[in-house]
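Encoded as structure tokens, here's the structure I'll be asking about.
Every protein chain but one is kept in place in this view of the complex.
Right after this comes chain A.
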Amino acid sequence: MQPFRNHLGKVVPIDKTDIDTDIIIPTEFLKRIERTGYDKHLMYYWRYDDQGRIKKDFPLNQPQYQGTTILLTGDNFGCGSSRENAVWALYDYGFRVILAPSFADIFKNNCTKNGLLPIELPQQDIQQLFHFTTLDILKLTIDLENQVITNHEDLNFSFDIDPHTKYKFINGLDDIDITLTAESSINRFEQERPFYMDPYN
């Protein structure tokens, strides 16, 4: 994983709640064995019509939002299935940060394993951000080290993040490497497990 300290990017607003993983990456595009190449299919049925034509009114298709890296959206983002492809699709598309009032658990967890930073903000901050996006193109700096979001003018929010996620992002660490530092504990635990925990043969 790339270390993540500061991020400056353009915000795209998708003002809907409960955007589920079926919308983020429709099931029919999951039949791949690779981990990349899902960006084309991100929010496919919101981006394209039945004939595969671009839907011009959808934010991701609008010229002013090209090159966006920060997604601003509603409550319970990423609900639905545990498919990590949803995160890969967002990441491949270029997103590095998602701002929402809340996220579905598994989705949020998947984000932090793939370098996509999910930030929960109070509803009123999110509403204010949505408001700003109606005025002009909104560019934000996400300062993870100081836990601050700012547009360097009139916006300045602090945000909460769990310290472990922060540590991993800032240092660009992989979970398996972190776990294997405790390998001797795992060995010990394995030896002490009760017999009925193993499939009995």
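Just so we're on the same page, a residue touches a chain if its C-beta (ideal position, glycine included) is under 8 Å from a C-beta of that chain, and two chains touch if they have at least 3 such contacts; residues count from 1.
The definition used in the following text is that contacts and distances are computed from a predicted model.
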Check your understanding: What name does the UniProt record list for the absent chain among "Cation:proton antiporter", "Bifunctional ligase/repressor BirA", "3-isopropylmalate dehydratase large subunit" or "C-type cytochrome"?
Key -> "3-isopropylmalate dehydratase large subunit"
**Study point:** Contact partner of the left-out chain, one of A:5, A:32, A:131 or A:152
**Key:** A:32
Study note, to complete from the structure: Given A:145, A:160 or A:175, the correct residue touching the omitted chain is A:175
Review point. Which residues does chain A use to touch the chain missing from this display?
Key: 17-18, 20, 22-23, 26-28, 30-35, 45, 74-76, 79-85, 87, 102, 104-106, 109-110, 113-114, 162-164, 167, 175-176, 178-182, 185-186, 188-190, 193-201
